[in-house]
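Only one protein chain is missing from this complex, and each of the others stays in its spot.
The block that comes next holds subunit A.
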Amino acid sequence: MVETSDIRVVRCGGSKVNLTPPIISSDSRYPFVLCTSGDLVKVYSTRTEEWLHSLQGHTNQVTGITLNPANHLQVYSCSVDGTVKLWDFIDGILIKTFVIGCPLFAIYVLSVIVLSECFQLVSVHLPKSAEQEVEAKEMSAVSSHISKNPSCTAFGRGGEYIAFARHLQLNVYFFRKQKTYSFSLKATDKKGAKNAFTCIACHPTDDCIATGHEDGKIRLWRNFIHKKEYTYSTQHWHHNAVNTLCFTPEGTHLLSGGIESVLVQWQYGAGNRKEFLPRLGGSILHISASSDGQLFCTSHSDNKITVIESSFKVCGVIQGLVKDAVLTDLMIDPRSKALVLNGKPGHLQFYSLLRDKHLYNLDIVQQEYIYEAGLDQFEVVKAAFDIKGSWLATVEERGKKSSDLEFFLKLWAFDERTQSFVLNTTITAAHTDRIISMCFSSSEETTMLVTAAEDSQFKAWCQGADADTQQDQNFWSCDFVGSYHKLNPTNCSFSADSSLLAVSFQEVITIWSPDTWEMLTTLCQPPGVIRDLCFGRLSCSKYLLGTTTKNLLCCWNLLTCELEWSTSVDVSKLQPDPFSENVAAFSYQSKHTDLFVFKPSEPRPLFTNKNVCSEKVHRAVFVPREEPLNSCDESTQWLNRSQLYFLTQNMDLLTFSTATEEDRMLSSSKQLVIDDSVAVTPFYLLLGKHRQQQQKLNTQSHPVSDKPQQTQGSVTIKELLHTPAHVLPAASVLCSMFVNSFLISNTGVQQDPLRYFVHIRLKSNGFSYSVMHLLSISLKFLNSFI
């Protein structure tokens, strides 16, 4: 039993991007969108919707991000791990860490940081210090009566006051006067309206607070320094709670959103004049606006960020992994290696975990989804891929609660031409009752689908057996119907070579030969209904594993038809790795889940991880790696070829990462991203050509002598370039040092300064003014050189 510390549970990929309001960076041609995603802060391009890089460093959920008001190229982030970090988000460099020491749930920056900790509003003084890691201990509580919802707190004009609401009370705290004004609403008015506050926004220039309410009203409060003469106006469009409010930076408009997934733009000060942007997808959770007011961002409940131009046109969608209601298993599409699960209602989503990018949605139900509570609509409940990824079987059903269950079995063929799945066969009454389990045969030659249903039958489906249809296309039809003692099947599984089919009927496992449809044998280990069933792979393919509801994990040897071994463990999910003999078992006991990885042939587990998470795990999948790791450590070897992802009941997608892996990622993120994001200006072209020529020249003429010179001279320059501009000393101080560094390198080659010069320019493009200043000085020097 090795409990190793170099394997760690991480949130990596597929995390929520809609937890906090996204940020749109300012002052660049193509603004970035920053959003929290698990332990990371991700930076996306608004133009291409691509994930550029991520800010990595927090060790727990990031709960808030906000631009540094003193430098709009920096961002503060806070996390449950109790730290606030300051980042240079363009290059992804961590500038500073402030250790605060208690879980932080939101951050609001304006001259001071105010954050909520144990749902208390605390203002923290960030000490000024040159050190990388600073402890910030100077805290003062503002209020302990704040809502758990971070959008119920907002800063007013220029940070002079803070408005926060809880339940039916609105409080405004003035920092200078240190005085709180409170206003309450009645619990309900005569018409039964629910008046509780749901969100707050403050006007950037006027003293006006907009509040959203549970009944969909928006109130605009004014004159709130008076106990009695305060006043508010009410506007009502939303039919349900207003989730979020946001003023545009100029203060001319107010944006609001709710469950209707309609973005509403109210003209400030003009009463009822409003514009709508409907059909945005899931309900709107957050809205943010860029500082120039050109772009808006809405984040939605279906883990999506929509980028909207100020002309109210959607210009980009950043889609995360949708995990609202996962009914299917986690699957891997054998072709694209993408994770497949329920996505949008009635869809299957294909999500690349490696690139952490949503690939596409496959519409399974092909019906319009109506966003309304209480409607019974078709949902995809089962899906399975065949081994090559050319066939996909799906089951959709509705009427779970009512007695009249409706379901369809659909088979989809992969179309090489369109590179997507095309509906091949729809089977309306595949079974008389709901389908419990479904699997494809794993052989390469013939594809066969087996479905087991609650009508105590299992059916095998084959392609093209139907002679009635005189068409080129081959449709799927039923090949065999099997049953066993009128018992309800619980699971079905093919062996690795598809020579055997195991179908479990309550406590009994029956083994069938798919070629002859002959029942070969039965295996039974009462008591307990079989819950999970899987065959061993590769060298262990003679083993069949099963788990029962009576907390038993059994392993049968199929050659002897005997129980090889069994152990008492409550396994909630049994997941074989398709690329190795390994099998992962998640067991839930006393409020935490443990993971065991073992080979069926060996009695000793390869890897054990106690307390993986605190919830039950019902869904897990092995995701193949693009390039295998070559770790020799016994405990990490099982992660060499594939990575284990699992979904907790809280819909957190977790995975295991090894130390080596993390090291590699960390080192890659340290590299400066400069070349690609640079705008192509005439200046760049000129210098770029120059540089290329010189590089060629260098490589040709001085292949050996060039290298040491570069490293020698670049120590100072690297320091100069890698230090954030705002912590650098004045340019005049640096100048001599900078130029001196050139002078040293100038002994042999004259072209060298120019190369560095290019570096500086590139850097300065997105970054600092002090270097620009420096540049003009050094240019003069350079002129004198050349």
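Here are a few things to note about the model shown:
What we mean here is this: contacts are C-beta pairs under 8 Å (C-beta built on N, C-alpha and C of every residue); 3 or more make two chains touch, one makes a residue touch a chain; residues count from 1.
Keep in mind that, in the parts below, contacts and distances are computed from a predicted model.
Hidden from the displayed complex is a chain whose UniProt protein name, among "DNA repair protein RAD51 homolog 3", "Ubiquitin-like protein 5", "Protein YIPF" or "UTP4 small subunit processome component", is "UTP4 small subunit processome component".
Contact with the undisplayed chain is limited, among A:Glu49, A:Glu135 or A:Asp207, to A:Asp207.
When the omitted chain is restored, the residue from A:Ser233, A:Ser513 or A:Asn611 that touches it is A:Ser233. Which of A:Val10, A:Leu52, A:Val80 or A:Ile225 touches the hidden chain is settled by the complete complex: it is A:Ile225. Against the chain not displayed here, subunit A makes contact via residues 157, 205-208, 220, 222-226, 228-234, 239, 269-273.
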